[in-house]
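Certain chains of the assembly are absent from this excerpt, and the rest are unmoved.
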Amino acid sequence: MNRLITLLTDFGLEDEYVGVMKGVILSRFPAARIIDLCHGVAPQDLRRAAYLLESSRPYFPAATLHVVVVDPGVGTGRRLVLMEAGGQLLLAPDNGVLTLPARSGFTAAFEVSCRELFLPNVSRTFHGRDIFAPVAAELAKGMAPAAVGRRLSREELVLLPLAEAEIDPSGTAITGEVVDIDRFGNLLTNIHLNAYQELAGGLPPATAIVLLRGRMINGLSPAYGAVPPGTLLAIFGSRNYLEIATNQGNAARELEIGRGERIVLRVKG
Amino acid sequence: MNRLITLLTDFGLEDEYVGVMKGVILSRFPAARIIDLCHGVAPQDLRRAAYLLESSRPYFPAATLHVVVVDPGVGTGRRLVLMEAGGQLLLAPDNGVLTLPARSGFTAAFEVSCRELFLPNVSRTFHGRDIFAPVAAELAKGMAPAAVGRRLSREELVLLPLAEAEIDPSGTAITGEVVDIDRFGNLLTNIHLNAYQELAGGLPPATAIVLLRGRMINGLSPAYGAVPPGTLLAIFGSRNYLEIATNQGNAARELEIGRGERIVLRVKG
């Protein structure tokens, strides 16, 4: 067995932290295959890590092991958890970064307490290197998930209060918020395509209206390039969530909008 | 067959986009070998991607597959193209990023229309994941280039009007421009060593003069460190193009010069 390992951290690439984690993994398992999922999560931004992981999982092979090191509680009593979900493994601090798979259904969860696998001297500040990396190496090599420690129930897991979009009582609109902003300045929301389709029935996308910060966008675009350069548009993006963008521009910068901004998708009427 | 795959995008590394592309490639071809060529191209900067690709190609193995995802037209009717050039494969949107190999000679080009290879649900905003990645996986595995779709003639390809340096009618100078600025603040131009050598004949590099923004640099340096720290210099750099740099400094910042700045290399007289 040789599980693909992905790394998702808030380490950035300015320091040696990611490289050193790979060194430890390869010291324990020279044939390991390691992919950087993303290291651009802002320090301690659990929410963003949770969303990134969720939108990425489906695109990785079955049996992939995702290692998430966004860990403000490093060195305190916080647990480490190994979760089986969708045929993959998720190794993370038990601080809410696994809220979405915990909500949507997972196969099993275990507390990571296999100290004999950790590096001999566990530091108080870098468990990515001292605990996550060596445990990941053993799991990638084929160690059974249950071997990391006792089983955890769903109730024992720490969850984040991640905002969910809400359908208006009248059934004509969905209210959500901006949950992420990407490099292109696109505003990614928590309004899912499924919620829209349920409400819209057969209505054409051109009749939908998006409202945010006093602005109104008429209709949903079939592509960024379907409107003139510099024009604001709404589109169901690659994560299947509603996204606000400017064709060849940067919507976040132009609108001066950040995460948490309220957004309404009026589907009819 | 296992072609080396390189990725050249404007995705940056703040988001999960590059990681997810690798996930799709490895889902389809677990033995794939993937190298990040560069993800630091500014959003939609086709010109920079074109130059980076061109200066990098010679340093990669024969049969390498370069995947270029700088794609402002994603989701519109723009074509995807697979080009064979110099024994390598280039997979890119047909938007001009392949202008330089299209100009300098290529073996064949094909329109990518093999829908059966795409991901089942092709989004409107992320063809890097939904189209480029799965097609790249099949090509790396050994699929014949011609299997992606019909042959395209040179005339069908979209080209960018990339500036070329011009030799003065008097045959004493070359006029070009700054086409890129790198991390060190070096100003990279489109004045090629060959053009200089043709004009210079046997003249010593010390007699050349470089003019930009009212500044004059006397002679071409044999190395950054051949002048005192903080001194401006001109040198034929690693891409074989004329480069303006400050030894242990940042020429772009100091001169406040950006891309497009005119530059003259006076070779004699």
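Read from first to last, the chains carry the letters A and B; within each, the first residue is number 1.
One rule holds in what follows: a contact is a pair of C-beta atoms (placed from the backbone, for glycine too) under 8 Å apart; a residue touches a chain by one contact, two chains touch by 3 or more.
Fair warning: this is a prediction, and the values are worked out from it, not measured in the lab.
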| item | value |
| --- | --- |
| Oligomeric copy total, full assembly; chains in place: 2 | 3 |
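Simple rule for what comes next: only the chains that are shown with their structure count from here on.
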| item | value |
| --- | --- |
| Centre-to-centre distance between chain B and chain A (centres being mean Cα positions), rounded to whole Å | 32 |
| Complex contact set, residues of chain B against chain A | 11-20, 22-24, 26-27, 30, 43-44, 72-76, 78, 123-126, 129-130 |
| Of all residues in chain A, those that touch chain B in their complex | 4, 6, 8, 13, 33, 35-40, 52, 55-56, 59-61, 64, 182-184, 221-226, 235-238, 240, 243, 247-248, 250 |
